[in-house]
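After the structure tokens below, expect a handful of questions from me.
== chain A ==
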Amino acid sequence: MKAKHTAGIVAGLVGLIAPLFLELPGLNFAGQVTLGIFLMAGCFWVMEPVPIYTTSLLVIFLEVLLLSAEGPLVTAARLPSAPARKVAVADGTPAWEVPTKALKNDRGVLLERPGQAPQSIEAKIVQRNGETVWIQAAGLGESSRVISDPTHWLTTYKPTPYRTFFASLADPVIILFMGGCLLADASVKYRLDRALTSLFLAPMGSAPSMITLGLLLVSATLSAFMSNTATTAMMMTLVMPILAKLPERDPLRIAVVLAIPVGANIGGIATPIGTPPNAIALAALTKQGAHLPFATWVLLALPIVLITLLLAWLVLIWLYPSTSREIQLGFQDRFERTPKAMGMYVVFGLTALLWLTEQQHGISSNIVAFLPIVALPIFGIIGKKEIHNLPWDVLWLMAGGISLGTALRDTGLAEWAVRQVEWSSMGGYAIVAGLALFSFALANFLSHTVTVTLLAPIAVTVGATSTEISGFSLANAMVAVAVASSYGMSLPISTPPNAIAMGTGVLETRHLIRAGGTIGLIGIALTLFMARFYWPLFLK
Partner candidate 1 sequence: MSIAIRPLETIRELLSSMPETESEGVVFQPGQVLLREGELNRKVSLIIKGEIQLAKTAQDGSELALGMLRSGQFLGLLSLSSGEPSFFTARARTPGTMLTMASARFGQLLHERHDFNRLVAPLLLGNLVERYRAVVRLHLEVAQLTRELNVDKLQLEQTIDELRASRNRLIQQEKMATLGQLVAGIAHEINNPMSSLSRATETLADHLTRVLAEPIDADTVSLLQRSFQAGLLRQSLATEEQRQRNEALAIQFSQLPRRVVRVLATLEPGILEGLRQDVAGQPAVRQPSLWQRVADFYEGGGLIRSIRLASQRISNIVRSLKSYSRHDRAEEAEVDLREGLRDTLVLFGYVLKKFNLSVDLPDIPPVRCRPSEINQVWTNLILNACEAMGESGGTLMVSCGMLPPHHVWVRIQDTGPGIPPDIRERIFESSFSTKTAMASDGPGLGLGLSIARSLVEKHQGRIEVDNAPGGGACFTVVLPV
Partner candidate 2 sequence: MSQIFILCVEDEPEVLEAVVRDLAPFEPLFTIEATASADEARRVVASVILPAGKLGVVVCDHIMPGEDGVSFLVALQRDPRTAAARKILLTAHAGLEATVEAVNHAGLNHYVAKPWKAEELVAIVRHQLTEFVAAEETNLIPYLGVLEADRLADRIRQAPLPGDE
């Protein structure tokens, strides 16, 4: 344990500093710093020497420290500038005297603009005077100053205000996610999850295969608005009585215990709030100006979710057919009718409605998210306890990813990275498919959220500079990456719902690998299919 930790920390620190020592032509200092931060974050997130959310905050902190306009590094490094002195020239045209080193490529100078990035203007050399040079350039005026070191890193990097990095913590998508969490907590508090379970399972009857289907559907439905992990935990408490009624050797036990994490993982794909990767994808898209409405996401995701659920069910009952004839479940939870529960239903329904009709009324889903955040506490439907129980570690994790994306864009690292690869040689779809497959592979070993956090910037960079690549749509790529990550569910370490299922002691690892792996492969296959044929219909 200790060794792994130390290795992770060492790797992260190496990654942080390494870019400063490497020859990275075309990448300015700010970009190098950002690359270092990115590499460090990658090492820390993957090897987890420190908790994941700590790494996210570390990212924000380093960005503020090293990259922000108010940070010590930027304020210490000032752009050197020199005044342009007017001189008279033989032909009467105005000429200006500037230091020779202010010349950029002998062809231009940079005009200092307070509060803005320097402007590059053409200059004609009139006379060289050793240390100084006389030039003629349009745009120079009496009080102009030119940058005397055109290669200074601050010329190509406009320092992001630290406010922007701080703001990642309250990014609208974070708020969106928080609203979803509060809705989910309220649902659990008023036993909506139990009521839904009873509702779904009642018509399923007593046939084992139908029970498996019912559990899949309930888990998927719940996890569409609750966290996958919480859904799995809740559902596990409900299925324990079922397990108690089953004989010890009945494969149905395995099917039942598997149905829950599988259903939860798949169901989380359905809505932007279903699982953090979705929210991160949305945030990244919004930053690039490609805002994806709530309803659109649902429209894109629902078909793949339903088909995967159906196929998952078939896989489960084929792999683990039950030896029992019928099982009496006896779930009898009712929907609560107390005033507060009714209030919760109203808020829930209204929020969902507003989310889904975003395009019709034009109010962003992030703003709608304030409805549950405000209404639920005001009417006493939830209280301090639920606020305290919000998954701040997840929200911070997302914030870290969002701020990383900001830095990647602002420092030009994204652009530079993309330029290193001949993307145009690949087809647009190939890039999307590659990203999706990479996401799926990583997500089997890493936290899904971390996977998407690491891949989103890459997708974004590709999208930012290669809109000319035919067949490539940034939105398509982001959705594919997010969806694919949710299908990484073959190992206990892939995702917490899997760990919970293993913890019941009913499953052996091989059961999970077989079922999770199979369903995951089906899922990624469907993702690639959707990315090729279905999603482009809606996404450009």
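How were these candidates chosen? In short, all candidates are chains of the complex that A comes from, given by their letters.
One rule holds for everything that comes next: a residue touches a chain if its C-beta (ideal position, glycine included) is under 8 Å from a C-beta of that chain, and two chains touch if they have at least 3 such contacts; residues count from 1.
If you're wondering where the values come from, they're calculated on a predicted model, not measured in any experiment.
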item	value
Candidate number, among 1 or 2, whose chain touches chain A in this complex	2
Of all residues in chain A, those that touch candidate 2 in their complex	52, 188, 227-230, 233-234, 236-238, 240-241, 243-244, 265, 268, 275-277, 389, 391, 393-394, 397, 447-450, 495-497, 500, 503-506
